[in-house]
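Note that this complex is displayed minus one protein chain, with the remaining chains in position.
Naming follows writing order (A and B), and every chain is counted from residue 1.
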Amino acid sequence: MRIKVSSVARAFEFVGRGEVATIVVLALAFVVPFTTSSPLVFSLTNQILIATIAAFSVYIMLRMDLLSFALPAFMALGGYAIAVAAKAGITNLVALLLISFAVPALVALPLGSLVLRLRGTYFVLVTFAFNEVLQLLLFEMPAITGGSNGIAGVPASTFLGMVLSSNQAVLFVTCVIGVLAAIITAGVTAFYRREFAAISENETLATSLGLVTRRYKTIGLAVSTGVAGLAGFALVNMLLTAHPSSFSTLSGFSYIVFAIVGGRASMMGPLLGAAVLTTATLFFSSKGEYSPALYGMLVIAVVMLARNGIAGIRLPSLGRPHVEPRADAQLFKRAGNTT
Amino acid sequence: MARLYCAAMVASVLALTQICSDANAQECEAKVGVVGPMSGGAALWGISARNGTEIAASEYNQAGGLPMGGKKCKVVVVSYDSKYSAEGAAAAANNLASQDVSVIVGPLGSPEATGIKPVAERNKQVTMNVVYAKDAIGPQWPLAFHAVPGPGAWAKPVVKMAKEKFDLKSIVVVAPNDQGGTDTATVAVDTYRGEGIDTKEEYYQRGTTNFAPIVARIMRSDPTAIDLCTSPPGDAATLVKQLLEAGFKGIFGRLGGAATNEIIRAAGGIESLGNFYWLESVNVDPARLEAIVSAQKGLGQSPGDSTVVAIFAASGRLAMKAISNAGTSSDGVKVAQELRKLPLDDPWLAKGDWTGMSAYGIRQEFGFPVGMGLIVNGKNLGVTPISVADQ
Partner (left out) sequence: METAVSAGIIGIGLGAQYALLSLGFTLIYGILGVINFSHGGFYMLGGYVAFAVVSKLGLPYPVAVIAATLGCAGLGALFELLVLERHIDDHLATMMLTMGLYLVMGTVLVLAFGTEPVEFHSPVSGVWRSGRIYVPYANLVVLCACLAAIAGIYVLLYKSNLGRALRALADDRPVATALGLPPKILFPAAFGVATGLAGFTGALVTPILSLHPHIGDSILTISFMIVILGGLGSVVGAAVAAFVVGLVEAYSSIYLGGSIGALTLFLLVLATLVVRSTGLFGRQVRAA
């Protein structure tokens, strides 16, 4: 196993074992639609894949130390875009993939030029406002978005003449989107690993050393929102409906929790976080009114016990060494604390 | 490396225990699913759905079981929290399908119904939703049933009666700005206008806690009446309190879900409330209220809204009767066939008619009588039953 992985890794300079492993695991998901027919397994796999793609979107931004709460807004842009397109007759899978990636990315570009100037927590909180604005816009423009009812009865996608509407086909499409999103995520984080790391460590220093941080932040934002759009496509495809309640601020929190609890150091993090927490949510749903508390306690437990997320629990044999805590925190450890 | 595998194992074990736990039952079981929001703002409804269905189940279980396929089987209620979202409901349906549950009581929120219908259709599961959406049921979902009469059925008779009792010259309809609000508000507005009443609609951001600005806006147009529509009980109570503070002396209406007690309390009593008309989603005879309360006590359930519990007990009973007649609880198509033949006669909800043709294009709505409550000049005149028929 190690020999095979390292030879693939040699092909790309910065693609770490974490990236390759994640893509391999996601590719393995293709096995599911062909070996079982249990609706539960389909549903769970679908949900985990969608959650993973959304968590990838968060992960790309986290590589630049930027946290974006606007994820549901861009998922909605992707999801609604393909809903409108499919209802207008464009159902080819490839076309829909392109639309769901391009629409949010194109919207993100001008927005990025406005908000990427903001540092740290301001950026975080502004993305929070984005989401609220988008929900309100969805409501106020019923002609395009169906208003509070959303767009129901979205036609299934087609490819080479096949209509992909059965349970298996829907999961198959989600797997395709998952692997595509993983490749894009791996690609952008590997290709720009140095630039993103510089921005993340100390942006002022990077700029003063000549790095055009604005350009890389914009690229990162555009790709991140494109991946979010892919997640939106997968979600609308699973439900055959584009509904405002699927893109709520609460769901945005969930995806961020997956990425952080899973671990920010490697691409395995979002995958693990999404897998474990989605399964836990499903399990807790049968406990009725206790489910939010159980989920909250699980999150607290993981954060308390696993400093670098679930992916960081094990020895650093997958992925690069983890991102060091901030420089000043290390230098000025408070007396008596063992960090 | 070991810990990574552990995490993966834990996750898969969690999933598997869900699948396996119910497969261990040795005796025969008739499974009925309940899907609804059991956490979050609409939790009371979801929990009441579960409670009502469990009451229906206990009625059969205490008599030895549900006759199914020649045997007497234990009725097992399997419930899932759908968190008031489309994908929550879809996931719940899939989860239930893999446990061989083909009859679902619920769901309750408009987003949930939207999410569950295509999935339930694929899985061949019967659903009995309680939403006031325009597309609550339809011919494209032959296994979807509507457990209560929708606004299409009750809006006209209720508004007509309100117009008889009160001088409704102008009205403002207030609702939250999501599907739960717009579904009913749009029908209410059309109906009021159809009766010649000058009608305005005001939508507020869901999550608002202080309605003073909305109140000021409403007061500007000086309406004779205000319809609180389907705003949640907490919001409705605050609105009423603040409207009275602002000096509103007109008529209050509520063509939406149960909130009467909260509204009366917020106003500071029936006399301060003055004039109020409200919809009871189904009509429950005061005599039967006792039976509901004691049934809940008997099962150790915390008391909820009796009307809501009654709705789900009725649906639960119908579901179980249909399962019994079909001889199976895992064939949705068969159960639906039997369900359609059943007369709508419930010990708590009285007799109803199958309706839905004119509103949805498919006659699969449990048209139980609704009720209209009236408080006129500070006196509670009680609830009048109103039969619904296909308009």
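Following the convention adopted for this analysis, contacts are C-beta pairs under 8 Å (C-beta built on N, C-alpha and C of every residue); 3 or more make two chains touch, one makes a residue touch a chain.
Being a predicted model, the structure only gives us computed values, none of them experimental.
Put simply, the hidden chain is in touch with A, B once you look at the whole complex.
Checked against the hidden chain, the listed residues B:79, B:177 or B:387 yield one contact partner: B:177.
Checked against the hidden chain, the listed residues A:56, A:123, A:216 or A:233 yield one contact partner: A:123. When the whole complex is considered, the residue among B:28, B:76, B:161 or B:212 that touches the unshown chain is B:212. Residue positions on subunit A in contact with the hidden chain: 65-67, 114-115, 117-126, 128-130, 132-133, 136-137, 139-140, 249, 253, 257, 260-261, 264, 289-290, 292-293, 295-300, 303-304, 307, 325-326, 328-329, 331-332, 334-337, 339, in rising order.
In the full complex, subunit B touches the omitted chain through residues 39-41, 43-44, 47, 177, 202-205, 207-210, 212-214, 216-217, 219-220, 233-235, 237-238, 241, 245-247, 262, 265-266, 302.
By definition in this document, only the chains that are shown with their structure count from here on.
Taking each chain's centre as the mean of its C-alpha atoms, subunit A lies 35 Å from subunit B. Put simply, subunit A touches subunit B in their complex at residues 38-44, 47, 136, 139, 147-150, 152-153, 166-167, 235, 238-241, 243-246, 248, 251, 272, 275-276, 279-280, 282-289, 291-292, 310-311, 313-315, 317-318.
Across the complex, subunit A is touched by residues 1-4, 7-8, 10-12, 14-15, 17-19, 38-40, 43, 46-47, 50, 78-88, 90-95, 97-99, 110-111, 114-115, 118-119, 122-123, 133-135, 140, 177-179, 181-183, 203, 205 of subunit B.
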